[in-house]
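What you see is the complex with one protein chain gone and the rest in place.
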Amino acid sequence: MRLPEGGRIDRTKPLRFTVDGIEHTGCAGDTLASAMIANGLLTVAPSTYLGRPRGIFAAGVDEPNALVQLDDPMQLATTVELVDGLAATTLRGKGRLTDEPDAARYDKRNAHCDVLVVGGGPAGVAAALAAGRTGARTILADEQRELGGSLLTENRLLDWLADAVEELDALPETRVLTGTTAFGYYDQNFVACASKTRLWHVRAKHVVLATGAHERPLVFVDNDLPGIMLASAVRQYVNRYAALPGENIVVATTNDGAYGTAFDLAGRVSTIVDSRSEPPAELVNRARELGIEVLAGSTVRQALGTQRIGGVRVGDREIACDVLAVSGGWNPAVHLFSQSQGKTRYDERKAAFVPDKSVQAQHIVGAANAVYDLTGCLDEGFSAGIEAAKMTGFDGEKPAAPYTAREVITDPHPVWFVDGPEGRQFVDLQRDVTVADVRRATGAGMRSVEHVKRYTTIGTAHDQGKTSGFAAIGVIAQLLGAESPQGTTTYRPPYTPVSFALLAGRDRGELHDPVRKTPMHDWHVRNGAVFENVGQWKRPWYYPQPGEDMKAAVLRECRAARTDVAVMDASTLGKIDIQGPDAGEFLNRVYTNAFAKLKVGHCRYGLLCKADGMVFDDGVVMRVAEDRFLATTTTGNAAAVLDWFEEWAQTEWPDLEVWFTSVTEQWATIAVVGPQARVVLAIVAPDVDCSQDAFDFMTFKDAFLADGTPARIARVSFSGELAFEINVDGRAGARVWDAVMATGLPTPYGTETMHVLRAEKGYVIVGQDTDGTVTPQDLGMEWIVSPRKDFVGKRSYQRPDATRPDRKQLVGLLPTDPDELLPEGAQLIAPDTPLTPPVPMLGHVTSSYHSAALERTFALALVKGGRQLIGRTVLAPLRDRTIAATITEPIFYDPEGARRDG
Amino acid sequence: MSEHPDRLWRNPEPRAGYDVVIVGGGGHGLATAYYLAANHGIRNVAVLEKGWLAGGNMARNTTIIRSNYLWDESAAIYEHALKLWEGLSAELDYDILFSQRGVLNLAHTLQDVREGSRRVNANRLNGVDAEWLDPDEVRKFCPIVNTSPDVRYPVLGATLQPRAGIAKHDHVAWAFARRADELGVDLIQGCEVTGFRKHGNKVIGVETNLGPIMAGRVGLAAAGHSSVLASLAGVRLPVQSHPLQALVSELLEPVHPCVVMSNHVHVYVSQAHKGELVMGAGIDPYNSYAQRGSVHVIEQQMAAALELFPIFARAHVLRTWGGIVDVTPDASPVIGPTPVDNLFVNCGWGTGGFKATPASGWTYAHTLATGKAHPLNEPFALERFTSGALIDEHGAAAVAH
Amino acid sequence: MTVDLREIALPRQVDLRVDPIAPAATRIGELLGTPLPVVPNTGSEAVLWLGPDEWLVFGASEDQLRTALGDTPGSVVDVSANRVVYELSGPDARDVLEQGCAIDLHPRAFGPGRCAQTMLARANVILHQVDAAPTYRLLVRPSFAGYLTSWLRDAMSAAG
């Protein structure tokens, strides 16, 4: 029922909403739950497993029952802000994902501050004021729409609160984030906070936790009936939302806290059932004055009713009621504190786990620190705010307290559970777990709360045990006859659930991962390239012409390269400028072959291995000057190779004078390949004499192109054909590419053709023909392993496993049927091997193509002792057929190397 | 078969000595104890657990079980495990909720495709069920995977192991524990091994917070803490301990029928029996024993998850956590003797040892009972780091599982 | 949203490595008309600090710098094409950057004359604040430019 006056709702702004399809009206300022209560809707969907009736139980993030589906699969009615047109469906513990796209946009903010205050109740507001006034950069985050915390429940200090909110807003270096939950507290004061669509990464020099406390339920027979609610929730609904859950209320408590509820609802409360034999006289007298009966030393044994509570059994008495407001005590909300590695201890007097030792630069204050009187909360908040500011280099006065009344809070008398019929005293409402379930766990031998949690699933639902966790601990203690509770389960992020989309933020779709493009990318797109992802790069894979499939396109591109001229965009290759007097010496130590004596103007192919001797990367290195080299790397490994160089130079050989600069994007690279390459060069770079005599294989020249563009032209070949690599300033890349294409001669080709051409020559692709277990010797590249010098990894070739004769070695394969393409990844076996698993395997196909030049298929493979098997037949058993092939040398085309000169 | 039996274990006091002491009451320690008793008749055995039984990685893993490893040695031991899984509920008389719903490993690049096909072919020849699915078949098998070609890293295909799946991790641990306990094994919780009693180069017992316990043989099964323990005995192990994080969503109506893993975009996910999505990603890069990691790893994992499964956008993360995984240089485990006599080690399972639990226990029990490796664990000896005969499963372990 | 993004052309960029206490460093300072900044994360229109012995120099050519370096060991590399430069300017510019950059850009921590090599979203950038408008320069590899500008535009639409 909606009370005619009071509350912080705006009665002039009615909002229509539906619950399970039925229309209701609430007010601006309502939560869905308060609006439901105002409309007399207390009951929500039945319980998850047992199907028992359940009602709204709490008023905040600790709600176990009132799960609803909006667009999101699961929300708490108690934390959903009411908006016009809201349509909620109550849920029985399980949400539903729908295909409808999420229109919301999510973003992230990085924020740095001197003082982060989490929680905007009296303690937190006090801390933020104190810190903010010093000029310290202060952030105050509270999960609720309004600051105030329990002040809004208790209707206290609202004027002070209003002033404080205004002042905080006006402080230039203070930022108030309402509707923002600090959900994860990580190392070095990194606190992740979430609002509906924004994720904050807050790095704070100091943190003040003022997260309040959660009220505990009571465990007795049928304690799950609708109408049983936390006492503070009842009070909050009435005072903050003017929503009255019932007319005839009984309060059951173990502590002082619930008296406030009774007093605020005086006239509608008949009885207070207090577990303490001597509740504070002041409270008892006040209750009596208000016409409320106090039953001291009593507990509720059972709730009466079927669909909703109709009364309670206390001792032998039955007392009628339509709401039972329960308070089993308070748990300081130490979730974030514990996440930050703070230690808690059990406080016998307060009957709760309380903060003990902070690990990070942090304070924890107010109810979160088990301080339950308002004066104390404010005082701790102000002190913490000032101290935090001082610790971060600011100074100021501790603000004067707006409230100094002395409240004595008497110790609670906890009741862990009241025994009764099996299976009806609920410990975890959301998981439908009862004392009997806990008893089964302990009976089976479990002692640890962690085991009981997992056996019963207590505390693992949406509410993560905010209400049930401690109840379980108490029940276990009582069942095991322990003197006091033995410890909590681990607090883990997030404090309250966070949507996947929020965590993903902007890293979706187009922005999921950077797409890297070369300077010539647009040309490739315009000319119909199909792209391949290589690392983050987009590389043209092949350029189909109308009517062509991939095979036809690649054969055409290959043919062009072998018989005419073709060009490829090789700009993605990693490039590292290496300078310094010791550059040559450095390269000698990291590459398997020697570089120190390479002549200026010359190029050399090099192989890099990890210290375990396995091939890691390869590329061509040019000597630009006595003390300067330019190394190229594979596209995918560019960053890794630079890191590798830096690591060795800085950490192992700091005495070497050598420096590395990534110039991958300084240069755009165009490979001009084929017997007619010189014709293209003659047009594009007329000043360069590229005749055989003037331009040796594996040398380079710095020159100007026809249009004056400076270029570095290298005669290197990854295809076996006559080839030139034109390197130009990246900004000129597109223009020079256009100039090359404007000659009208070359065919553009992509990575697939590049792979075929190199495979025909037996050149490996690191990562395709190697897999981190392959040595240079395995590849038949002994020639590149210098016997005369040491280099990283060399020692590894003496290990017993590296010298085994049956290591897998790179060989060629020619399928018996020249049209049959061996699938890459096919495993190879010896002929006549029985196909009963495990079938002994000889190796596998690493690369396999149709060759235009060979007019047949061919492949490369790694085969055990493969070099000894040349000429033999092997079989590749596939799902639907078996392919026979002959092992060959891994060079199929122009073994004499005659073609590289054109 | 009931979900939970009424009796699990006894909580005995430790005795003065045992024939075999197993250090670490995770899945592997418990399975080892069970098979020592069941297969070898060795029942004078204690499992010493510093915390609560199976409270380490066993409580934290995403429960993916598969055997589609690349190399013969791995395929053999993981396939042995899978066969044991298939009979485990019956053997242990406890429903471990083993669900063979199939595991997809997605390929997003041409190299992924090559590797996937290489693995499928090797698996078949090793007697491991394996199939290659094209994107259309992927969509049929798991309709919520985004197989559109227009995404940043489109799905180019997938390997499928139909017999792979998930099981309920806690039930597995408790099932082994209960049977071991029944067969006389002492499961001792809250018992931390703090040192070793040695006679020359021979271990004769362990020091614990509950006092010394003598032992004929000592088997370490301490997963993330293996290095710490081994170093107490003067042994350096080739493992590094890293955080590995996982998370669950709220309970959802069934949406996800199988297990999907993607190395390239770094995420793997299944929907557990109760209905929560269970997912993980790669390890945090630094060494740690803190059982927690950094939040950006989770953020990247969520971004990856939404690329693959747009339907998850509105689901919520309910809880995140971390375990401590012991990673070896070749992403394969170590099971066998150490340079110290009577001290054995079972470690290095890294991000993928849950699936191996029964076979790890089976072979380790054999090793502890006989002093010699079982043929299945022979290749997984420490010596391989000297000889260089590594079993490099990085392809299979690039993403945790 | 009050923020403006544009690409600008800078004169030549050269990556310089030299020991800051070598006389050559002084010579280079003279060439540039401003000493090489030795305070980390600072710089000017002429030169940015990139590391304890590394600078990004604007304007001077590789040859000029090499001559100034003389025999002193070091490295001089023209990287003019290695990065493109954007200017992000206006009252909301900081808010845009804070959506993807984890370093503290508050005036108390950053400001005109400060620079940093860091991450902006998933791209590596050199960030240089040139004035208090604030105007920031973002130097990024050209291959990332498409990604970064898309990201910036999206962030700009969420700024304020």
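Worth pointing out:
By letter and in written order, the chains are A, B and C; residue numbering begins at 1 in each of them.
As a working rule, a residue touches a chain if its C-beta (ideal position, glycine included) is under 8 Å from a C-beta of that chain, and two chains touch if they have at least 3 such contacts.
Throughout what follows, contacts and distances are computed from a predicted model.
Taking the options "cysteine desulfurase", "Sarcosine oxidase subunit alpha/sarcosine oxidase subunit delta", "Dihydroxyacetone kinase-like protein" or "Pyruvate dehydrogenase (Acetyl-transferring)" in turn, only "Sarcosine oxidase subunit alpha/sarcosine oxidase subunit delta" matches the UniProt protein name of the chain that is not displayed.
In the whole complex the chain that is left out makes contact with A, B, C. One of A:410, A:484 or A:650 touches the chain omitted from the figure, and that residue is A:650.
For the options A:24, A:201 or A:451, the residue in contact with the chain missing from this view is A:201. For the chain left out of this panel, the touching residue among B:87, B:211 or B:285 is B:285.
Checked against the hidden chain, the listed residues B:194, B:370 or B:387 yield one contact partner: B:387.
Contact with the omitted chain, checked across B:32, B:159, B:241 or B:346, is made by B:241. The missing chain lies against chain B, touching residues 225, 227-228, 231, 236-241, 285-290, 294-296, 328-329, 385-388.
Residue-level contact of chain A with the missing chain is found at 186-190, 201, 203, 341, 359, 611-612, 643, 646-647, 650-652, 790, 792, 794-796, 798-800.
Think of the hidden chain as still there; on chain C it touches residues 40-41, 50-52, 54, 102-103, 116-119, 124.
In this section, only the chains that are shown with their structure count from here on.
Centre-to-centre, using mean CA coordinates, chain A is 30 Å away from chain C. Taking the mean of the C-alpha atoms as each chain's centre, chain A and chain B sit 22 Å apart.
The mean-CA centres of chain B and chain C are about 47 angstrom from one another, to the nearest whole unit. Within chain B, contacts with two or more other chains are made by no residue at all.
Among the residues of chain A, those touching two or more other chains are numbered 507, 510, 513, 515.
By the touch criterion given at the top, residues 48, 71-74, 93-99, 101-102, 184, 186-187, 190, 192, 199, 440, 443-448, 450-451, 454-455, 457, 460-462, 464, 490, 492-494, 497-501, 503-505, 507-510, 512-513, 515, 532-534, 612-613, 767-768, 771-773, 796, 799-802, 823-827, 829, 835, 837-839, 841, 844, 846, 876-879 of chain A touch chain B in their complex. Of all the residues in chain A, the ones that touch chain C in their complex are 105, 107-112, 137, 201, 203, 506-507, 510-511, 513-519, 537, 577, 579-581, 657, 659, 661-668, 729-731. Put simply, chain C touches chain A in their complex at residues 15, 17, 73-83, 95, 98-104, 106, 108-109, 121-123, 141-144, 146-148, 150-151, 154-155, 158.
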